[in-house]
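In this view, the complex is presented without one of its protein chains, the others remaining in place.
Each chain gets a letter, A and B, in the order it is written, and its residues are counted from 1.
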Amino acid sequence: MYAFLIIVSFVSVFPLYWMVSAATNKSADVISGRLIPGTNFFENWKNLIAAQNIGRAFGNSFKYALILTFVSLVVSSLAGYGFEIFHDKAKDTLMSIILLAMMVPFVATMIPLFQMISKAGWLNTTIGFILPTISTPFLIMMFRQSARSFPHDIMEAARIDGLSEIRIFFQMFVPTMRSTYAAAMTITFMNAWNSYLWPKVIMTDATSQTMPMVVANLTEGYVTDYGMLMLAVLICTLPTAVVFFCLQKAFAEGITGAVK
Amino acid sequence: MSKSKKMTLSKKQNLMGWFFLLPGALLIFIMSFLPMFRALLLSFKSGVGANMKWCGISNYIRMFQDTVFVQSIKNTFLYLLIQVPIMLVFALILASILNNKDLKFKGLFRTMIFLPCATSLVAYAIIFRSLFANNGLINLIFVKLGILDQPYAFLTNTTSARIVIVIALLWRWTGYNMVFYLSGLQNIEYSVYEAAKIDGASAVQSFFKITVPLLKPTILLTAIMSTNGTLQLFDESVNLTNGGPANTSITMSHYIYDMSFKYVPNFGYSAAMSFLILILVAILAFLQMKVGDKRD
Partner (left out) sequence: MKRKILAALLASTMVLSLVGCGGGSSETPAAPAADSGAATEEAAPAADGGAAEEAAPAADAAAGGEETLTVWCWDPAFNLNAMYEAEKVYQKDHPNFKLDVIETPWDDIQTKLSTAAVSGDLSTLPDIFLMQDNAFQKNVIAFPDVCMDLTNSGIDYSQFAAGKTAYSVIDGKNYGVPFDNGAVVACYRTDVLEQAGLTIDDFTDITFDQYIENGKKVLDATGKPLISMQAGECDLIMMMLQSAGASLFNEDGTANIVNNETLKTVMETYKSLKDAGVLTEVNSWDEYVGDFVSGNVAGTINGCWIMASIQTAEDQKGNWAITNMPSLVGASGATNYSNNGGSSWAVTTKCANPDLACDFLAKTFAGSTELYDNILPSGALATWAPAGDSDAYGAPNDFFGGDAVSAKIVDFATKVPSNITGAYYYEARNAVATAITNYINGSDLATELQTAETTVNSYMQQ
């Protein structure tokens, strides 16, 4: 079993190792497939800060991703909970309709969406970035599915004790579903961090550029400095990796006796 | 008296439900259905750039005569049929291994297996292209081991290009799906497994008898997501093979994107093709819901 896990982990991590080692090599070495770390790390770092405003882009991405994750989790979990706990035929039907919303390729809805955001004057703003993805059918469905295992008898008991529905949600559901929240947080943060097509349409200012946009800038020249590019990509990967590492215990070793 | 009180209670609860789901549902209607509705109107128009005219259903007829689009439908379904089942089964197995209480270095393994999907797309594309290059690592190993006489151009031959795309997808998304299973498994009391073990059930038996049935809601969720993700597959086709050779690995979304932003744009036609994807995903999701979304 360990052997299996080690092989899978190795396959998963190898390309990342390649990325890290490429970030320390010269461009010419990277494309000729050099696999061992080199000595060009500081050179790449210097070039990267000279070429792009990494700090600003990192800050922007972090701000957008954090705000979106928080708002989105609140709105979507409320909705998912509402759909499952108080389910009836109308709500089940509505859920199926809502699911349709994620099935159209974004390319198709992008232009009408741009019109709306642009008319509202929200180009180059955080609200413009987050608004279309605050409430996603996917997250709602995820919370709806997990609410299915939320024990009804405990809820009934709480109701008899006179707890309001809102307090049941915040004081009982939220702590119990820690693992679901942690997983949803990871996924939402990651999607927000990596989102590219939407910001590239609505962010027209240099000051509101995000990390993926900066990485794209680096690949567009006549000459690509692969060492520098890989360093930028590494910086772009780290936050998600860190967020995951911090949350993984929470979602994989979830319930700690809150409800038994 | 008591009967009418009960009625108001259930009415109140019903209202509560709507109150909970209203912000989310409203946002989806405004941010998704409104643009979708306008895209639907657009799909009945045709023309170059901003100059669009009503054209009835001719876009919907055109797409089935468009050989590249038909090819892209076939490609996409091929990926769907091969990749999604393998990935979900594999993710489920990994999740149940990693859920084992006695396993050491769990956190480390989990993070390593998840990391691929955290990797930025640019890096992942460059890495995969480099691995499968003519003088890349894979060719080097195959030639050294004597499996190949000379380097093979993986990305420029139809079958191998498609296989590389499937491998890349598996690499990138298995860990992602594993996360949902791991989180779903937390809702199963661990004592159930211990009891099964005492009763003499093997690991394989408890996997099929306990894990799979109890994870059904989560499996449904990931199945719908992966189906949707694969039918909208874009990144891999663009970045790994650029749809080639001769459009044999191009996906539907890739073609729609080209139609909108690379070719002389006909946004009406793009919208029509997008709605075909919607219909296809909706049918598949409906079937999956029918099978998987029963409350026992």
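Just so we're on the same page, a residue touches a chain if its C-beta (ideal position, glycine included) is under 8 Å from a C-beta of that chain, and two chains touch if they have at least 3 such contacts.
Because the structure is a prediction, the values reported are computed rather than measured.
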item: Among B:Leu80, B:Met112, B:Ile126 or B:Met252, the residue in touch with the chain that has been omitted; value: B:Ile126
item: Which residue of A:Ile49, A:Ala90, A:Ala157 or A:Val242 touches the chain not shown here; value: A:Ala90
item: From B:Ser120, B:Thr174, B:Asn247 or B:Ser274, residue that would touch the chain that is not displayed; value: B:Asn247
item: Positions on chain B where the hidden chain makes contact; value: 11, 14-15, 18, 25, 29-30, 33-34, 37-38, 41, 46-50, 62, 65-68, 126, 129-130, 132-135, 153-156, 241-247, 258, 260-267, 269
item: Touching residues (missing chain, whole complex) on chain A; value: 27-28, 31-33, 51-52, 88, 90, 94, 110-112, 114-116, 118-124, 197, 200-201, 204-206, 213, 216-217, 219-226
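As a convention for this text, only the chains that are shown with their structure count from here on.
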item: Residues on chain A engaged by chain B in the complex (per definition of touch); value: 1, 4-5, 8-9, 11-13, 15-16, 18-19, 31, 33, 35, 75-76, 78-83, 85-88, 91, 94, 96, 98-113, 116, 131-138, 140-142, 145-146, 148-149, 165, 169, 179-180, 182-183, 186-187, 190, 194, 196, 212, 215-216, 219, 226, 229-230, 233-234, 236-237, 240-241, 244-245, 248-249, 251-255
item: Footprint of chain A on chain B - complex, ascending; value: 13-14, 16-25, 27-28, 31-36, 38-39, 94, 97-99, 103, 106-124, 126-128, 130-131, 133, 135-137, 171, 175-176, 179-180, 182-187, 217-218, 220-221, 224-225, 228, 231-232, 234, 252-253, 256-257, 260, 267, 270-271, 274-275, 277-278, 281-282, 285-286, 289, 295
